[in-house]
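Shown next, in structure tokens, is the structure this report addresses.
What you see is the complex with one protein chain gone and the rest in place.
We call the chains A, B and C, going by the order they appear; numbering starts again at 1 in every chain.
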Amino acid sequence: MEASLERREHYLNVSYGIKSWLLTTDHKRIALLYLATITLFFFVGGAFAVLMRLELITPKGDLVSAETYNKLFTMHGVMMIFFFLSPSVPATLGNFLVPMMIGARDLAFPRINLLSWYVFIFGGVLGLGAAAMGGVDTGWTFYTPYSSTYSNSAVVLTAVGAFFAGFSSILTGLNFIVTIHKMRAPGLQWFRLPLFIWAHYATSLIMILGTPVVAIAIVLVALERLFRIGIFDPNLGGDPVLFQHLFWFYSHPAVYIMILPAMGVISEIVACFSRRRVFGYRFVAFASLSIAVIGFLVWGHHMFVSGQSIYAGMVFSFLSFLVAVPSAVKVFNWMATMYKGAISYHTPMLYAFGFLGLFTVGGLTGLFLATLAVDVHVHDTYFIVAHFHYIMVGGTVMAYMGGIHFWWPKITGRLYPEAWGRFSALIVFLGFNLTFFPQFLLGYLGMPRRYHAYPEEFQVLNVMSSAGASILGIGYLIPMIYLIWSMRYGKPAGDNPWRATGLEWQTSSPPPTENFEETPLVTAPPYAYAKEEEEATVVH
Amino acid sequence: MWTDFPLFPERASTIAGGVDRLYFFLVAVGALFSIAIFITIFVFALRYRRRHEDQAAVPFHGSTTLEIVWSVIPLLITMVMFGWGASLYFQNSRAPDGAIEIYVVAKQWMWKLQHPEGAREINELHVPVGRPVRLIMTSQDVIHSFYIPAFRIKNDVLPNRFTTAWFEATKTGRYHLFCAEYCGTQHSGMGGSVVVMEPAEYEQWLSGGPVGESLAVAGERLFRRLGCTNCHSPETKGRTRGPLLGGLFGKPVPLLDGRIVTADEAYLRESILNPRAKVVAGYAPEMPTFQGQVTEENLVELIAYIKSLRR
Amino acid sequence: MSTSTNPVLPAHHFDDLQQQHEAAQLGMWVFLITEIMFFGGLFAAYTVYRSSYHQAFGAASRHLDITLGTFNTVVLIGSSLTMALAVHAAQRGRRRAIIGFLIATILLGAVFLGVKAFEYTHKFHEHLVPGHGFQFPDAALARPAELYFGLYFAMTGMHALHMIIGIGILLVMIRLAARGRFSAEHYSPIEVTGLYWHFVDIVWIFLFPLLYLIERHQ
Partner (left out) sequence: MNQPGHIVPLRVYFTIFGALMVFTALTVWVAYHDLGNFNIVAAMTIAVAKATLVVLYFMHVRYASRLIWVVVSAGLVWLVILLSLTMSDYLTRFAAV
């Protein structure tokens, strides 16, 4: 097997050299370019988090100055949201898998795909450049008038960086939508698509419909800083709350950009390692779409105490509860998929367990925040910080890690070391909860977020949180090391080590440049894991 | 340090109890579902673990009944959350009559608080226990947020606009006052405390402190100095160019364009800064804007003066 | 999108020209709805402020030159017509006509931008550009009027930027057409460019009444 891996031509060895990577239009190589870059951004963002947690060990602001601290959480948020989590699953796993799962040779616009990576890199360079030039201190939310008039940090540079990251995600979303509509293999009807594809379709809708609005909001802030065209300037009678509307019109749906693809990953993993078709396939598929659509109607829940009309607040609260229902449907369907399954404890499945539990906690605490009277108290406290890390780190990052492990054999042709995988999944889970659970308590106690120094009675919980963060950091470093190691030394995986059913597993690992030797013909729904279904799925 | 280790915030206002009850309900629902889901994961993972490589799962693919059940039940639960949360919020957003009115002016990075009697404080607010207090808040620069955890209240404080909040303290003591909206370098230092006192003590504090003149008196002086009297003075009866302002506060005002608005603080503020936005029926839009000539504190004084005018 | 050197063969990852054509068209439409939302943010800001400051908006609007605005509207719609004719020519595979109509479109676009530039300089001399030097005759309305002009420059500026990009694309199309890349079977780049150009026209169709025609009767 070892030998065959080298002899056979596949996308990794068709050509060598930097140029063959930087000018590639192969969606699989572009996915790896993205993987490398967002990993970098994750560790940069993580390093900022480490420094913050170190500062917060003591109540006094002694490690870094207040100014530095403000820059730390801003750049942590910007890096993590715009440059790591939003592109995480879609730009890496999505780029790699969307064409393969639908039996296409590439995305519809391969060169636009490459362009999207360059746009992303350009934005990232601006973001990092802003960090190098002293950083920004507005918070990742860029609220005016602080961002437009008062802050003297590199706001424009960072904002433009975020703008380009957004533009890159528009291009990705556009590519996915066209690809999914126009490039499906013969016989691959909509209800034969894997749920991963449904999730990415829903995500792409949000990318193209929401991102432009935050783009214009960012442009307006930049215009105000550069040319004093004060659209949000209160001195002219402009309304800073309007900026918040435009910002959250995108940034709430954006949280679903960050969770939907992760949900797609979980559907694939849970089905494969329970050897069951995903329970209630159609409901899960439609849940993705309805989350994407209803998700656009709830943005005002970030503004309950912002001076927004209380009536608008009530409308937004109501709609926020509606969006929870499809999420609940999904969780229940995954649980039902495991029922009477044949469950194995491979690393991806352990991450999926983690996802299910932590997403539930994060989502349910989201309901606390959608509840008006309670949000008045917990808004802008650590309760919020805990909520979104539970969903984004406990949910999305877990699913992302699970997905990377799940498709690692497909991507590299080699297996990662299973024991290490399980061990670090456990470390991540424990470290995570120790980091972020105390923050719920801190939040209800009233500790505001974005605080560089805090009253003494909050110290114990903060120390616990910082301790957890160091464990969590280790939990992320281990996979980083063994995954890189396995690219060279891992056991050859074979084409389909998990005996999974998706189209991507029906081709060799690593796949050839054009993905399939022959365009596959699909005749049955996905996830034919049960014995009697196995035969009828794919005919070549 | 390790002895003072609270896990739950103090409850010191009339609305705190209601918010906490709702919170406990949410915690109960949340815990119920989370624990149920954690246990189910464990049970399924153990009971249905794969015992040998080729084990096949029992195939079945879905059940519309189940889907309906687990959509409708969460929907009903969330509707309870919505109804409870929204009605409490609505109740809590209306201040009772007869509240003490305290003006809050926020700026990077301090709170300036002005009592109607004239006492001014910075980063510290003294209030009597058992009396509703209404805060009328504005900012001189960026957005801040007035937050007293023990009272479970919070509201953003915006430039060029009034927002309000209210509370009625139920327990004497000293509580944290935080700025909860990120406002720049010293955001975390922009705090202080609220001191809740027995009413008698409070009276004493009011008279004992460095009492300035009351807001309304200062406002009256300004009213003359800025020349408002030229157009709004009862002395020049008969030929005043602007409407008389006595008894105006709280009354409905018919406007030139047919709308009727209530003369609240926001309206008074707008009338001074942007008089053309709402022109009173029967008058010409002659009043000049005073934007740029009056500070936030001046405005507060002018408004307190106009509010103090009786018919 | 026209990856292949031989114009009649589809790019390697498409099955046939039909699929490629449909993909290009859908792609452009999807891109255009992102553009709708992009301008949508500006329209939202406009709606909010116009509803709060209708007087000031009316007064400020009367400082715009309605003749130039109307003239530009006619010019831009005219350029849409020539663009549509270019697509028509492409569908018939008439290379010379394509190039001619594209050049006409560019010229009309350039006229539009020229007039716009003239209007901008005029505003500059009248001190109606937001910022330190802003002056408005009616002092009581000066601040919201500044807001209006902020929106005016942001909206027309973004629109002009889109036109400049459009002209760049048109130039590329002329080059490709001159090299004989298009035929009656393969013309989707031209068609897709046309979609973009018409979209920019539509934005102006809304900007014109919203910015120039507020309360002209006073």
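Here are some notes:
The working rule: contacts are C-beta pairs under 8 Å (C-beta built on N, C-alpha and C of every residue); 3 or more make two chains touch, one makes a residue touch a chain.
Since the model is a prediction, treat every value here as computed from it, not as a measurement.
Screening A:213, A:305, A:460 or A:500 against the full complex identifies A:213 as the residue touching the chain left out.
Of C:81, C:99 or C:167, it is C:81 that touches the chain left out of the display. Touch with the chain omitted from the figure is made, among C:139, C:161, C:178 or C:213, by C:213.
One chain of the complex is left out; on chain C, the residues touching it are 17-18, 21-22, 25-26, 29-30, 32-33, 36-37, 40-41, 43-44, 47-48, 51-52, 66, 70, 73-74, 77-78, 80-81, 83-85, 88, 91-92, 184-185, 187, 191, 194-195, 198-199, 201-202, 205-206, 208-210, 213-218.
Touching residues on chain A toward the chain that is not drawn are 181, 209, 213, 241-242, 245, 249, 296-297, 299-300, 307-312, 315-316.
In this text, only the chains that are shown with their structure count from here on.
Rounded to whole angstrom, the centroid-to-centroid distance between chain A and chain C, based on C-alpha atoms, equals 35 Å.
Taking each chain's centre as the average of its CA atoms, chain B and chain C sit 45 Å apart. Touching of two or more other chains is recorded for residues 235, 237 of chain A. Among all residues of chain B, those that touch two or more other chains are 274.
Chain contact summary for the complex, chain C toward chain B: residues 52-53, 55-56, 139-141, 143-144. Across the complex, chain C is touched by residues 274-277, 285, 288-289, 291 of chain B. The part of chain B that touches chain A in the complex is made up of residues 1-2, 4-9, 18-19, 22-23, 26, 29-30, 33-34, 37-38, 40-41, 44-45, 48-50, 55-63, 66-67, 70-71, 74-75, 78-79, 81-82, 84-86, 88-90, 92-93, 108, 141-143, 145, 147, 149-150, 152-156, 158-161, 163, 176, 178-189, 274.
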